[in-house]
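Only one protein chain is missing; all other protein chains are in place.
On to chain A.
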Amino acid sequence: MLIFSPVLSLLALPALVLAAQGSAHERLVKLAAENNGIIKLDTTTFDLLTSPKRDWSASVHFTALDKKRRCGPCREFNPSWVAVAKAWSKVPSSARDSHFFATLEFEENHATFQKMGVQSAPVIMNFRPAAGPRKSAEHGTPVHYDLSSGLDAQPLAEQLSAFTPVPIPFRPPVDWTKWGTVLFFALSGALSFRFVAPVLRNRWVWAIITVFTSLVMTSGYMFTRIRGMPMAAPDGSWIAQGFQTQYGQETTVVATLYGLLSAGFLMLILVAPLQTFAFYLWSGIVFVLFSVLVSFFKVKNRGYPFKLIL
């Protein structure tokens, strides 16, 4: 019998490992179930989750939600993350338990952030299985989620589905507020049509709409919207340096300048012929504002060689 015992223990070793593995897996499943499908990680559970013998995959969300970190994108991104993780918790347990969603908060895990070389947040790393049937050849390096596709849940779910055993059944929630607002305005518009109709038939209402739109559009409003430019720089300056860029404040100023200059010409055509004072007033305004505009342009385009009185 003595001879057999080492053999037996040898035989028992894989089983023990399996048991340890099994218990780690069970623990992770339990942790995930406790918190709506997202494991809240600390240093030990992080090592557990990313153990080199894992036969599961995991998506780990490195974030800094603490108020004093002032991470705007983190807070903006978190709901998407929670929604996708919640969608994943709806799949049958056979598939669900082989991929985990986990969050690592910076405040409590400086060391792990440092270890993984994460210097900004939010970051998502996808760990592929290192063992088992879904074993990946490149399990050593986690794959970063590409945040350039935006902070929305939809692209997140699509891209993370590449790492889960079955695609994440995420459906964007119906935006009831949006539909409600649309419905409300449609209904109130239909009901009040009798009163609104004369306004709609008035050409000057349309003139104001048209002129306002073209003023705003030709002042670079779409640029600030598409590029997400702020109203002004953090240090308070409101003119962006460079010809191909601008801040939101510039749109307002330029649109006002254009509007006033336009109004000046209209006054000269329509009103000033009848009033000498208005004539001098608007002629002066047009000249001065045009000089202001040119000098403003000179700030944006330093090589511009011309100027008026300013």
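As a convention for this text, a contact is a pair of C-beta atoms (placed from the backbone, for glycine too) under 8 Å apart; a residue touches a chain by one contact, two chains touch by 3 or more; residues count from 1.
FYI, contacts and distances are computed from a predicted model.
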Suppose you had to identify the omitted chain by its UniProt name; would it be "Trafficking protein particle complex subunit BET3", "Gpi16 subunit, GPI transamidase component", "Oligosaccharyl transferase STT3 subunit" or "DNA replication complex GINS protein PSF2"?
"Oligosaccharyl transferase STT3 subunit"
Touch with the omitted chain, as defined above, among A:Asn35, A:Asn78 or A:Ser262
A:Ser262
If the hidden chain were put back, which of A:Ser23, A:Asn36, A:Ser120 or A:Ser237 would touch it?
A:Ser120
For chain A, residues touching the missing partner are 117, 119-120, 143-144, 146, 148-150, 155, 159, 162, 203-204, 206-207, 210-211, 213-215, 217-223, 225-227, 243-246, 250-251, 254, 257-259, 261-263, 265-266, 268-280, 283, 286-287, 290, 293, 297, 300-301, 303, 305-306, 308
